[in-house]
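What you see is the complex with one protein chain gone and the rest in place.
Presenting chain A:
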Amino acid sequence: MKPAPFDYVRAGSLEEALEALAGAGADARIVAGGQSLLPMLNMRLARPGVLVDIMRLANLRRIEERGGEIVIGAGVRQAELEAWPRLADTLPLVAAMLPLLGHVQTRSRGTVCGSIAHADPSAELPLALVALGGAVHLRSQRARRRVAAGDFFAGMMATDMADDEMIEAVSFPAARPGTGHAFREVARRHGDFAIVACAAVVDGTVARLAVGGVADRPVVRAMPMPDEAGLDDALNEFAWDLDARDDVHATARYRRDLVRAIGRQVLEEAARCRD
């Protein structure tokens, strides 16, 4: 339960971090808060040769409102976003999720972008990014590119990120008037990874439901409005299409039940709280 040996680079600038990544390729990993990576290192599920620490880079520790988006730098801790005074107004869905994301003892260190990079299929922040249609801002020595959330997550703990790329920031579209959001998850204990997590966004009369914890990545789909007759069928189809599996936490059948039940609840709640 101790990490295998690695070199540790304390980057003094973004350029230094990118240089270290370019030099080591797949053998290097970025470490920010470490709350997803350190368990992997301790259990030796990850054995990078080089860790590149980006937490001394002040430029990455910013939350900005820019052109209708909330841009969160790679050094912003989850607790810092939780304490950001504009959170409830601009990202009500994320505000509803954060208290259920790990525990106060992990949110104090863990970063928003780190959770996105880790890409656990049952994690809350990747679900929010997909539900809201956000984007991941990637950076390497070669280039800078922006990937839509739906294209970023490639499977269980797999992403579109190349070996020499790092996440510089993620951006969420800010909530617009007339839009309602709701989030609910079922976990064995408060703060555990979700067995099923559902996020709904209702924008005017357009409804979207995103589901985490079932497929190998968070999945979003357009849904009928809660007062339309087709919703039950649409939820049932969505539940089956996610290809749920039995595992130690829950059966596939239970997961499909949860998608249908919580899916309806969050869509109804999101429709109710449109302002």
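Details
Operating definition for what follows: contacts are C-beta pairs under 8 Å (C-beta built on N, C-alpha and C of every residue); 3 or more make two chains touch, one makes a residue touch a chain; residues count from 1.
What we mean here is this: contacts and distances are computed from a predicted model.
Taken from the listed names "Aromatic ring-hydroxylating dioxygenase subunit alpha", "NADH-quinone oxidoreductase subunit N", "(2Fe-2S)-binding protein" or "ABC transporter permease", the protein name that UniProt assigns to the chain not shown is "(2Fe-2S)-binding protein". Touching the chain that is not shown, out of A:G34, A:G73 or A:P226: A:G34 (per the contact rule at the top). In the complete assembly, the contact with the undisplayed chain comes from A:G12, out of A:G12, A:G25 or A:G204. Note on the undisplayed chain: of the listed residues A:L21, A:L51 or A:L138, the one touching it is A:L51.
Along chain A, the points of touch with the absent chain fall at residues 1-13, 16, 19-20, 31, 34-35, 38-39, 41-43, 49, 51, 53, 55, 79, 99, 102-106, 108-109, 189-191.
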